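A single protein chain has been removed from this complex, and every other one stays in its place.
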Amino acid sequence: MTSDLPTMTPVTHSHSVVENGNGAPWRALLRWESALVVVLIGALVFGSSESPNFLNPTNFFYIGMNMGEVAIMALPLTLVIMTGEIDLSVASMLGLSGAVMGYLFSNGWSIWLAMAAALVVGVLGGAVNGLLVAKVGLPSIAVTIGTLALFRGIAEILLAPRTVTGFPSSLTTIGVVPIPGTQIAYSAAIFLGLAVVAGIVLHATPLGRALVAIGLQPEAAQFSGIRVNRIKIWLFVLSGVVCAFAGILLTLKNASVSYDAGTGLELNVVAIVLFGGVSIFGGRGTVIGVVLAVAIVGALQQALTQMNVQPEVQNIVIGVLLLISVVIPNGGEAIRRIRDRARRHA
Amino acid sequence: MTDQRSAPPVLVLDHATKRFGAVRALEDGSITLYPGEAHALLGENGAGKSTLVKILAGVYGADSGELLIGGEPVTFNGPGASRAAGVSIIYQEPTLFPDLSVAENIFMGRQPLGVGRRIDRAAMNRAATEIFARLGVQLDPSRVARGLSVADQQIVEIAKALSFNAQVLVMDEPTAALTTVEVGRLFEVIRTLRAQGAAVLFITHRIEEAFASCQRVTIMRDGSFVRTAPIEEVTVEDIIRSMVGRDLDALFPKTPAAPGEVVLDVEHLCRDGVFYDISFQVRRGEIVALAGLVGAGRTEVARAVFGIDRRTSGTVRVRGEALPNGKPLAAMNAGVALVPEDRRQQGLVMEMSIDQNVALASLRRLRRFGLIWRSRERELATTWATRLQLRFSRMGNTVSTLSGGNQQKVVLGKWLARNPSLLIIDEPTRGIDVGTKAEVHRLLDSLVVDGLAVLMISSELLEVLGMADRVIVLREGRIAADLTRAEADEDSIMRAATGQSPAAAA
Amino acid sequence: MSVITAPAAAPTERPVSRLESLLRARELGIALAILLVFGLTTLNNHAFARVASIQQLLIGAALIALLGVGETLVIVTRNVDLSVGSIVGLSAYIVGDLFKYHHNMPVVLGFVVAIAVGAAIGAINGFVTTVARVPSLVVTLAMLYIVRGVDGLIVNGKTIDPGSIPKAFTAVGYRTLFGIPWLAIIVAVVVATAGYAMRSFRSSRDLYGIGSNPDAAVLAGIPAGRRVFTAFLISGSLAGLAGALFLALHAQIDVSGGTGYELAVVAAVVVGGVAIFGGSGTVLGAALGAVLLNTINQALVASRISAFWNGAIAGGLLLVAIAFDRWLSLRVARSLQSAEGAHRDL
Partner (left out) sequence: MDTARTVRRKVTLALAVTLVGAVVAACSSSTTTTTTSPTGSATATSVKKGLTVYFIPKDTQNPYEVIADKGGQRALQELGGKVVVSSGTQDTAAAQIPSIQAAIQAHADAIVIAGNDPSALCPSLNQAATAGIKIVAFDSDISCGSSPVHLFINQANTEQIGTSEVDLLAKAIGSKGEIAILSAAASATNQNAWIGYMKQQLKKYPNMKLVSTVYGNDDPATSLTVLQGLLSAYPNLRGIISPTTVGISTAAQYLDTHKSLLSTLTLTGLGLPSQMKSYVHDGTVKQFELWNPDNLGYLAGYAAAGLASGSASLKADSKFEAGKLGSYTVLAPSATTGPSVVLGPPTVFDISNIDKFNF
């Protein structure tokens, strides 16, 4: 019991095994994202084995075209969830943006001004969410359930029961044709472009690091000079404006808009982000995981539709994937805990 | 008391050990409690006291060693089992349910039942009132716990433990947040409990309290039992030597200060309901300590200076420049660094890697083309890890894998990497082993010699006395004393902190 | 010394009673809001105060109020159950299908089956949440998809027509007792029972403890896993019961039954003063929240305001409700703090 025994010195070498740290990005890739890659490959193999046409380029165009708006909305939501908040108003904002655009366009505004106004509405709506969450201090899940109803309601006031059509065909065609010379949908290209930006911002900039810190330990982030509230406000604004942009894309793709465009999509978007490995508690997740999740859901949907499987099966598949995405990372620990308990009782 | 001590011990913990992964939190936890005695458990932070308490509480299971209650060996498989065996714990940090009533907090899980197994609220409130009466306090048992002051929360905790009619009552630093009056009342309660034949284990870092209320004292150091002795057989000096295991001078290396120009100038700082009219200055090359009881407003002053909390009025100047209200980033850019009290919540992002934590406050400086480069981040972290003699295995490991002392070094590195002119450091050595503690003190001393201004908050009197050039004592949100190094001693600080004028004490 | 001891009691008494009254006023406040909406609408349209109209207010709110009871139990523990809407749809269809092929099946058995279906799904929710220790938001979101998908596979485009449901069963949906609809009576009994239990039993107080401070709950020896499991089980069972009542009320069911209820329930519960992050709130408040939202919905129609305003007004009110709640708790905190300040000054 002499005092110079270095008893409290940690022997950290064996620690990395015990602790499940989120060290280098490549090590994170070994976990959830690698499973996603396998699932994606599985989905593609499965699709092509069931339908010889599945791997043709047109199908990739279709997948991109069908997933575009949901995928684009998933990106800002990824960042929002990274900070431990949630935005359930995304699909309503998409609908509101389309409604504003349609309303103004049908009232004689130029299409460009109408689109600009829709984006402004996105900024304003996002600011409402952001201020209520960050400044007033309300839980984002409650706030955005409220704005989910509010935004959709405003869209309904503006547009119901009309359907606005007659948008310039020069613009609406971009929703339904691939980029010339390729089989890439415009919305898919925009999504990929935004995903690269989101990936760089999240994984390689001070802002991205701040988001992670906020998600993991908001107080420590604040004590490190990170302007937690300001960042949250701007994230909600970003979410609003990007969803408004997705609303414009959807309106152009459909060449028409009614107040209920995209109703119920919020849960799809949330499901994709979570399936992509983003922790609902914040601080953990990668953009590549979300991109993979988008690809998997899109490919499975396309494969199942083309094989003419009942659409309900798609819901079940999404649900099961979602469940697995949270249970597996915790599965090992749960088993260990149960074993411990059994031993303790024995 | 002596005849009672000849009775068989009510609780014996013998050579208990506990590891967390690779960290040995408890090497040799041994203690023997007799019915009717008050027993002080003393030791530095990190000596293993809290781990020992949690083993007694059934929160942790010991890896080895033996626990006997009433002579029978027992194993607890949860906090419930410990309580059932007659051991009650009052934790250092109150563990209340903020949404439930005070009475319900006391009786959670064993509320008095009436007809049809329904909770008898009236009986519960009566029982709570009775316990409060025994404690000599008046608290409305039907009010919710949210909004209680720390002292009142502590009282609820004590009431909870009392309500078990425990044979063994363990109090983990119960007095830290209490006023003198409340402490006196607590000692009264302890005497009552002893008279009823209970054993009280009293953990404190105020050595004088051990002399005031305990019959025996056990001292721990570095996770190990050092000695147990009747209180009349030891002196304060004995105890300190046993606790620290070396000379005090080695622990507090202090170079005489040569204060330079004013770095921090705080004038009439006020935050309504928390502190009022705080004015002081910190100069280059000196350590100013903010002392006082827990809850006196020390941490809150630091938070307001740094801008985490908004001040109601007053000004903060750093090197002559006024800081805007409530903007930590502005304070940082003016050269202020804050090492917060709660390392795990505020100082570090526990699930982030070591290098990312070191870089967290310097991200903007690390930027090139707007991006963070891992190599630059790693380089910065390596520089500071070397300078601070950080002990780690991989930079990419999360900071949660480090010991408390090394975690504190990471926090220090994170701030020193910004090259600050003022370092505010709140409880610099809380939960740190003695070896690292001395390192941190040496580091602070050398930084000050190099011209840093340091504002230090500490609850450890020895640390304040050993390190500070000036001591500002806060009491209930106001400055009670501003002492020079020469004027400051245990007596003058405690008197200012507790509001006893020298005359009254005499 | 004695100078400090004496006054300690006095200042703490006054704000405490004020706080209590404010907290108690929560249910009272909602009740007043209901009366206010009711009164204003009646001024505008006297028919709103007719017995039949009031009966409709109760019937219209009954199902959401019933679901709100289970949801309160879950939310109080810091969890959430998003699968309730899907459970309503599935259990209602299964019972309807049974009646279709066994028209003479005892009515009681219909309720038993519905509750059993709900309990089974609730048990899955609770099991996955507590054993794998994964966020219930994700688990129940996944279950929302899975149950809805399974429902779709079972329904497969069929409907249960009014003729297949025994009159004795649908009677529950429209008969009254002394002018009070049976539906409202059943829900009121559930609310009263749950409200009483939540106040009066140790195990239900544990739920509040778990949500209020999970760590302290462990130290207090509360079996958190078992309690949370039970909360999900009850929530599922009540959703199953709600499914049976849905069938009794509408005498028909197709695949869409209960769609979107999850967000309506969460909204009602939040408006009813249940803290979304657990620890506080009453089932009575949640039920009153459901009545308030339904009263507003019907008041808008009755006031001859275009139905298109419903969504926006409901969303706006939800935001007002949670903002008000926040303001209230801040005020309470401030009044306590200044009381303590006063205490210090003495």
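First chain written, first letter: the chains are A, B and C, and each begins at residue 1.
Keep in mind that, in the parts below, contacts are C-beta pairs under 8 Å (C-beta built on N, C-alpha and C of every residue); 3 or more make two chains touch, one makes a residue touch a chain.
Only a predicted model underlies this, so the values are computations on that prediction, with no experimental measurement involved.
Enquirer: Sort by label and list the shown chains the missing chain touches.
Expert: The chain that is not shown touches these displayed chains: A, C.
Enquirer: Considering the complete complex, identify which of C:A251, C:V265 or C:L317 is in touch with the unshown chain.
Expert: Residue touching the chain left out of view: C:A251.
Enquirer: Of the residues in chain A, which ones touch the absent chain?
Expert: 14, 17-18, 30-32, 34-36, 38-39, 42-43, 45-46, 49-51, 53, 56, 58-59, 62, 65-66, 156, 160-161, 163, 165, 172-173, 175-176, 250, 253-256, 258-260, 262-264, 300-317, 320-321, 324, 328, 331-332
Enquirer: At which residues does chain C meet the chain that is not included here?
Expert: 45, 47-48, 50, 52-53, 56, 59-60, 63, 148, 152-153, 155-159, 161-163, 170, 173-174, 246, 249-259, 294, 297-304, 307-308
Here is the rule we go by: only the chains that are shown with their structure count from here on.
Enquirer: Provide the C-alpha centroid distance between chain B and chain C, rounded to the nearest whole angstrom.
Expert: 42
Enquirer: Taking each chain's centre as the mean of its CA atoms, how far is chain A from chain C in angstrom?
Expert: Between these chains, centre-to-centre, one finds 29 Å.
Enquirer: Please give the residue numbers of chain A that touch chain B in the complex, ascending.
Expert: Against chain B, chain A makes touches at 1, 3, 5-16, 18-19, 21-24, 27, 200, 204-206, 209-210, 212-213, 216-217, 219-227, 283-284, 344-345.
Enquirer: Using the touch definition from the top, list the residues of chain A that touch chain C in their complex.
Expert: Chain A reaches chain C through residues 88, 132, 136-139, 141-143, 145-154, 156-157, 160, 264, 267, 270-271, 274, 280-281, 310-320, 322-323, 325-327, 330-331, 333-334, 337-338.
Enquirer: Mind pulling up the chain C residues that touch chain A in the complex?
Expert: 80, 128, 131-135, 137-139, 141-153, 156, 260, 263, 266-267, 270, 276-277, 306, 308-316, 318-319, 322-323, 326
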